[in-house]
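Missing here: one protein chain of the complex. Every other protein chain is in place.
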Amino acid sequence: MDLSFSKEDLAFRDEVREFLQNSLPPDVKDRCDRGLHPTREGQIRWQKILHEKGWMAPNWPKEYGGTGWSITQKYIAAHEFGQASAPIATPFGVSMVGPVIYTFGNQEQKDQYLPRILASEDWWCQGYSEPGSGSDLASLQTKAVRDGDDYIVNGQKIWTSYAHYADMIFCLVRTDPKAKQQEGISFLLIDMKTPGITVKPIYGIDKENSLNEVFFEDVRVPVKNRIGEENKGWTYAKFLLGNERTGIARVARSKRQVVRVREIAAAEMSGGRPLIEDPDFIAKLTRIEVDLMALEYTELRMLSMLANGKKLSAEPSLLKIRGTEIQQRLTELMVESLGMYGAPYEPERDYAGRNDIHPGPDYAHGPMAEHLYLRAATIYGGSNEIQRNIVSKMVLGL
Amino acid sequence: MDLSFSKEDLAFRDEVREFLQNSLPPDVKDRCDRGLHPTREGQIRWQKILHEKGWMAPNWPKEYGGTGWSITQKYIAAHEFGQASAPIATPFGVSMVGPVIYTFGNQEQKDQYLPRILASEDWWCQGYSEPGSGSDLASLQTKAVRDGDDYIVNGQKIWTSYAHYADMIFCLVRTDPKAKQQEGISFLLIDMKTPGITVKPIYGIDKENSLNEVFFEDVRVPVKNRIGEENKGWTYAKFLLGNERTGIARVARSKRQVVRVREIAAAEMSGGRPLIEDPDFIAKLTRIEVDLMALEYTELRMLSMLANGKKLSAEPSLLKIRGTEIQQRLTELMVESLGMYGAPYEPERDYAGRNDIHPGPDYAHGPMAEHLYLRAATIYGGSNEIQRNIVSKMVLGL
Amino acid sequence: MDFELSDEQGMLKDSVERFVKDNYSSEARAKLADSEAGFSEDHWKMMAELGWLGMPFAEEVGGFGGGAVETAIMMECMGRGLVLEPFLATVILGGGLVTEAGSADQIEAIIPAVIEGNMKLAFAYAEPKSRFDLNNVETTASKSGDGYVLNGHKSVVYHGTAADKIIVSARTSGNAMDEDGISLFLVDNGASGLTRRDYRTVDGQRAADFTLENLKVGADALLGVEGKAYPVIEKVVERAIGALCAEAVGAMQQANEITNEYIKERKQFGVPIGKFQVLQHRMVDMYMEAEQSKSMSDMVAMKLSLEDEKERKRAVAAAKAQVGKAAKFVGQQSIQLHGGMGMTDEYSIGHYFKRLTTIEMLFGNTDYHFKKFAELSA
Partner (left out) sequence: MDFELSDEQGMLKDSVERFVKDNYSSEARAKLADSEAGFSEDHWKMMAELGWLGMPFAEEVGGFGGGAVETAIMMECMGRGLVLEPFLATVILGGGLVTEAGSADQIEAIIPAVIEGNMKLAFAYAEPKSRFDLNNVETTASKSGDGYVLNGHKSVVYHGTAADKIIVSARTSGNAMDEDGISLFLVDNGASGLTRRDYRTVDGQRAADFTLENLKVGADALLGVEGKAYPVIEKVVERAIGALCAEAVGAMQQANEITNEYIKERKQFGVPIGKFQVLQHRMVDMYMEAEQSKSMSDMVAMKLSLEDEKERKRAVAAAKAQVGKAAKFVGQQSIQLHGGMGMTDEYSIGHYFKRLTTIEMLFGNTDYHFKKFAELSA
């Protein structure tokens, strides 16, 4: 057992740190640090900088444009990105559909889509959930009927993050309505400009539009846009879900949040003394910090298992559960640290009389927005209740 | 809405207070205050004093020897008993089988058993649980076969509190093995001296004997010892369980425990200052106190509903859940307050080299014993998980 | 000892319930919250006509002589509908301060107008550095001729936009944190020297920050005895806390009912998700927290009239602590049990979550009141 980093690893850390210091645009960093949704333009601008550096896809094999980093290096990079409030690439392209394409796609698909993902020329979104199928994904109803060289797609997707920004959507559709639930599903890549697709915004409790409904009405999708075999889409979907594990705990982001909470609590007063000296406040923060430290070493322990060629079963669910719980506790505490300046809140979209600037101190702009948005963290990507079901079944055999 | 007590109620409170001050034996009070199991002799001695005062059975109708107290008076009495660390009567006779007898028993049974319960001439125990039936009580297997004027009882009961002290046991037995689970059960009163009954002690994690197994091998029980009709025992059992609600929250006892924790924490030192000044300790105690206050007013609100002729459904389950959680948190905090003197522990039963006196301060004798024993509080009387099932079904309709 | 309502109280409850049912569908409420004013003048007139705006005032000034119990009944019903009108700011806080501290003339000039729905009030007590400490006042009021000159910054004044008059706490002597030396002033909204910054709050209400720069007021603007306002502020804020507890109880009960219905309807894996034991037990815990809060809210309404100051303050602190804890739990878990649907602005549950979130903060959050309770219990 050994916790130290090699000389090469330390040099790598310095390289990442320097790159972020020099290349991360301040406006992008600022939104990320505050916990605000990225702008489309800012996110793409930053991703193009990452691409230029060759760091757009740390998890891809080198042949497709990956970085070739070791597990330790990936951990170091994620850590530095989090500490610097550098956004990671939007996951739908590089983390989700990308690996499906290079694992199950044909050469033509690889050639067409992978370079565009790396260059941020396509913004992808994910067409999985439907109104009737949340946790029970396999019950999806959107259907695709073969018509010559096309499928005709009809149905509706929901909770589609950033569909209003997207150029492409990857979709699970039912191609065999008679087959059992998980059979009869296919995996399609669909151009968002295809006629018959309508995107309808869903405004969240943060009153922002990051989620959408996507409607498909007689949408023609070329058969060559299908990944792998017809009716085998569930296999690719499961692969994708299993692949969604990297950085799921968001330890580095939470460590940055701890620093922010400390900064705010040092500036805020309570009973005539800095809030950071209040024993109850400190007790809450300390408990989060220790849970976070335990999570960090749990993640490292799992990475060490992977690096030693061992397989994980449902252990990553632990990272998801604890990671999201910690994220929520931290933003809640950050809002709490603001006192009554936690209450003022206006969304960013336009309406008459809205304020651009928070009435309280500068650091009060952000925490409530993130607090609201992060309530979804324990719901999306398989709710924490579903994650506990998975651990119960896969690890404990109950 | 009105929280005040009438002049009569206040006079009653003074009477109870004075009685307890003058009549509660110090040795009985001391064991109760420390949270130690009562001795058989001490408990009976105290109950005879209660009987002499006419206060043995506050919940019984006056005609059978009850006190005729109003709901408010019962609340006041329970409160004063708790504050004074006065044990209540062991429940198996006066709170459990007594009401079954005067509600469903025949005249002969009433005449024979009720006066002996009031006079503490019979110590009763409860034969409900069996090895295979814990939360699932109706699956019990002990059977009683009719043979002339007797039943012949064979089977086994478990978790029988104080069976080794008992003169009588009330038992659920299966009289019709072919009927559905809850049908075919009868309710028998059995003399513990009947041949064929064996009591085997179960030592608890506190290493004390308060629980037992009771074995029945061809035990002859006269048919006249059956309550009500054959095969209708489940009705009487359910009545008894529903009746077990008075004081289930043990608010008064917990309020006394708060005082004890405060006393101990004022005497103990931490970091060179009294423990009671430690913010983390105070934070924990305060949270318990506020939960307890909320529970107290919830109980009062329910009593007020009863006094106004309203019916409760599963609301008392809330009292059980919260009451036991608070009891456990309080004893846990009390053990914590002792520092390392929380660790020394020896049971009261004899063995070579045992110590009679705790090595730490006098108040350190008791808390660990109660902490261990009270782990059962969330298990017995329908575990808290079962109670939540009940509320979910009965109150929320889920 | 009795928790039941009298006949009159029952009628009051029915009347507010009807108002909420008729005017506060979740669509209507959402529309109102998004409108520029953030509440309805028509509703306000209706409340005046129904006599609610006069409920807690003495009969001599045209009120109904109701107490904290009547306030709690109304607030609980309003909490169920997430009512947006400035009842708490105008009637409980503003009206309370004027009747407790004001001269006969001031009472005469303000309270009847409040009761008739013609005047709104707001209380500007918080400051950027005060957090929840009512005694932490840095805004100054210096004697100047017959009157005073006020300077300072007042933060997050709920309904400061709509109020006709702002009641400002300012220091006439002493240092920040001194209880002595705090005074109250009646300031016209729009007075020269007063700069207002309007904004929305996360719970769909409206608030404002005020900057006071050499704001001149006459001697008649002083509300109560100079330098002796702190006990009055404390007393009125205690009542406001009692009212907020009741509002939170109504909001929690409604949120629980909405959630309970949702998990009975919503199906996953072929069964209603309310059949999953983990969600059942979660719902039971939410129900228990709301019940415990209801008990504390009733208790504090009855104890607010106590003479025994320590006992009263202890009750207030305990109630707010319990309600704050419960409000967070119920609000957050309501979202969780709704899944994605709970995250949408369109669906009602998020609005309950957000109002419960701000109630938890208002007049001291959970930790603050636990600490206060501990100090009072020491």
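Think of it as A, B and C in the order they're written, each chain with its own count starting at 1.
We take it that a contact is a pair of C-beta atoms (placed from the backbone, for glycine too) under 8 Å apart; a residue touches a chain by one contact, two chains touch by 3 or more.
All of these numbers come straight from a predicted model, not from anything done at the bench.
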Checklist line | Candidate in contact with the missing chain, chosen from C:Ser103, C:Asn175, C:Ser192 or C:Gln277 | finding: C:Gln277
Item checked: Contacts of chain B with the absent chain, listed as residue ranges -> 129, 132-136, 139, 158-159, 202-205, 207, 211, 268-272, 275, 278, 280-281, 284, 328, 332, 335-336, 339-346, 351-355, 359-361, 368, 372, 375-376, 378-380, 383, 385, 388
Note to self: Applying the definition given at the start, please give the residues of chain C touching the unseen chain.
What the structure shows: 276-278, 281
Item checked: Where the unshown chain meets chain A, residue by residue -> 1-5, 9, 72, 75, 276, 282-283, 285-287, 289-291, 293-295, 297-298, 300-301, 303-305, 307-308, 315, 318, 321-322, 385, 388-389, 391-392, 395-398
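As a working rule, only the chains that are shown with their structure count from here on.
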Item checked: Chain whose average C-alpha position is farthest from chain C's own -> B
Item checked: Averaged-CA centre spacing for the pair chain B and chain A, given as whole angstrom -> 53
Item checked: Interchain centroid distance [CA atoms averaged], chain B/chain C, Å -> 43
Note to self: Quick check: what residues of chain A touch more than one other chain, meaning two or more?
What the structure shows: 280
Next item on the list: For chain C, jot down the residues that touch at least 2 other chains.
Entry: 279, 370-371
